[in-house]
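Omission of a single protein chain aside, the complex is shown with its protein chains in their original locations.
Here is subunit A:
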């Protein structure tokens, strides 16, 4: 039998998601309370005896708990961040215990708009409470307590995940030693919010949306959600990257004179496929909720809009990475994070990776990205060996 990717030495192999039920109420930033909730999660690697090697992965807009490995031997695609998580990879499962969860509000098993509202016995749908990044941090904190972890070796996230990692550093500065922020920003630009609003409008104007109560009508706003994904997808790529990947190649038809065959460019076919694929597997209300959380995030809002004041609360070390062709979370947004951290007297490193893949680059094993990521994570794992006092947090003594 051929060796399948599921048994290669460089991935975590077959993994199974688990579910935890939290019966304590979760106070949300919007003022509402989630009486109880479920979290679906996966773990990779082994938690060490003093529980000092734990890493939390925060997912982005359409991400979920399945970050690495395969669910079965028939599984064609590995988890969404398999490029970075596994033995010998930057987030090395032979050194770290990695926790990857599906955030509340999601649609992959954790409590969200498709769950039953215990008060009404009906599906939450559009009535699910609006969430902010800090709500995810609070629910992730409950997971941390469940595992008896007193301090994360690192919290790592790309895009919206990077926002959660930064929020952790401000809300619970003693709870993490390293914060790795990839292709993220301290807040979205107006253009970024605009793209999200176009995507949301595509969904809410779908006749099958029914004010968000599509499940009660036994239907799905597939057209709208598919269109939203197509728009999103274009913005996550770059012009050069799309030209490299698709060029002007035709999927069907031709331009022979005297004939008219229906012409379809490869890029059209690809976008339609992505849209249709997404619209059958993702919940529209979750998409609305996640994009709004992304829009609402503003790291320094509670700190008089001063990011230096905000980061002054942090005690961990930071690694920030960006990608040259990413125009939704441009390198300049990452550089703002870095400059504020330097001004706040924090330990920070930064790399701007040359890549043509746009925002999606953070998911792709670009050699320099992997090298930089691995180099930094090596530091995180080296530190584990010197961790005799759990309260020793590097960086603290340097605060201005």
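Heads up, the rule we're going with is that a contact is a pair of C-beta atoms (placed from the backbone, for glycine too) under 8 Å apart; a residue touches a chain by one contact, two chains touch by 3 or more; residues count from 1.
The rule is short, and it goes like this: contacts and distances are computed from a predicted model.
Trainee: Consult the UniProt record of the chain that does not appear here and report its protein name from "Methionine biosynthesis protein MetW", "TRAP transporter large permease protein", "Nickel transport system substrate-binding protein" or "Protocatechuate 4,5-dioxygenase alpha subunit".
Mentor: Of the names offered in "Methionine biosynthesis protein MetW", "TRAP transporter large permease protein", "Nickel transport system substrate-binding protein" or "Protocatechuate 4,5-dioxygenase alpha subunit", the absent chain's UniProt record gives "Methionine biosynthesis protein MetW".
Trainee: In the full complex, which of A:284, A:348 or A:361 touches the chain missing from this view?
Mentor: Among A:284, A:348 or A:361, only A:348 touches the chain that is not shown.
Trainee: With the full complex in mind, choose from A:202, A:338 or A:355 the residue touching the hidden chain.
Mentor: A:338
Trainee: Identify the residues of subunit A touching the omitted chain, counting contacts across the whole complex.
Mentor: Residues of subunit A in touch with the missing chain: 317, 335, 338-339, 342-343, 345, 347-352, 368, 371-372, 375-376, 378-379, 382, 398.
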